[in-house]
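Here it is: the structure, laid out below.
For this view, one protein chain was removed and the others were kept in their places.
Take a look at subunit A:
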Amino acid sequence: MNLIKFLDEFTTDKMQEPMTSRRAMFGQLGSLGKKAALAAVPFGLATASNKAMAQSTGDVVGVLNLALTLEYLEDEFYAMALDSGVLSNNAKAEAIYMQISKHESQHVDFLTAAIEGAGADPVAKPSFDFTVGGTFDPFNENGAGQATAYAQLLALAQAFEDTGVRAYKGQAANLMGSAGVLTAALQIHSVEARHASEIRRLRGLEGWITGNERGAGMPAATQAVYDGATTEANIIQGGLDVTTLGSGSPFTMDAATQAYDEILTGDEAVTIASLFIES
C-alpha cells in the first residue's frame, strides 16, 4: 500500500474544520522553512479529497498501519544514528540507542506480521529525511560538527519517543474489542514510554513531561509534540480537575500534569511524522 494513499485515508478527525489550528501549526513550524510545509502532504490531500471520517472507529488495520509508519521512522532514525558515528565517543548514549534500536526494529517486524496476519497489506516504508530539508544535521553529514549533531540526535529522539507514547495512547480506544491487538499495542506503548523517559533523562530532563514544556534545548519546531487538541498541560481527567483533589505537592500544576500523559489524535501524529517523510 502506498504511504501517501494510506495517510490520505487515515483521516480520523475533522480534517476540514480546524483550518485555523492548521495555520497555527504551519506558523509554528515556520522556522523549518518551505520544505517542512511541503512535507506536510497529508493536509493537502485530506483537504482536497474531502475524505473526512474515512477511517471508521475500530479500523484495526488502519491503526496498525499508522503504528507501523511511526515505527519505520523510529527504526530508521536509530539505525542511522548508530551508523553515523556521532555516538561513538559516548558509551552510555550508544548503549541506550542500541537497546532502543533493537526494540523499534522488533516493533516493525511485529506490526508487519500482525497486519499480514489480518490478511491486509502493510503500508510501504517511506523515504525519510531526518534533516528536514537541511534544517537539522543529526548525523553530522553536512558539517554541523559532533557536538551540534549529538544535541540534535538526542532532541529528535525525545521528540519521536514522546510522540510515539502519545500516538499509541490516542489509538487505544480504536482497538477495543480486539483484546489481543489492544494488549500488544499497550505493551508497545509502555516500551515507548520507557524509551522516552530514558532519552529525556539522558538529555538532563526529568523522565516525565511537565505542563506542555518541550524542555531545555528542544527546538521550537518540536512544540507540536507537546501540544495538540489536548495538550500535555491538560489537568482535566475524566471530567475531574486533578489539581483540586487534595492539597500539597501532589496537586500542583507541575505534579498534576506530569502524572498523566495525553493523547495525540491520528492526524496530529501523522502531521508530526510527515515532517520527516520525503515520499
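Just so we're on the same page, contacts are C-beta pairs under 8 Å (C-beta built on N, C-alpha and C of every residue); 3 or more make two chains touch, one makes a residue touch a chain; residues count from 1.
Basically, contacts and distances are computed from a predicted model.
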{"item": "Absent chain [UniProt protein name; select from \"2-hydroxyhepta-2,4-diene-1,7-dioate isomerase\", \"Ferredoxin\", \"Putative 5'-nucleotidase\" or \"Ferritin-like domain-containing protein\"]", "value": "\"Ferritin-like domain-containing protein\""}
{"item": "Touch criterion as defined above, residue of A:Y72, A:F136, A:F160 or A:W208 at the omitted chain", "value": "A:W208"}
{"item": "Of A:A147, A:A220 or A:A259, the residue in touch with the unshown chain", "value": "A:A259"}
{"item": "Touch criterion as defined above, residue of A:L82, A:A118 or A:L186 at the omitted chain", "value": "A:L186"}
{"item": "Subunit A residues touching the omitted chain (full complex)", "value": "91-92, 95-96, 98-100, 102-107, 109-110, 165, 168-170, 172-173, 176, 179, 182-184, 186-198, 201, 206-208, 237-238, 240, 242, 245-246, 249-252, 255-256, 258-263"}
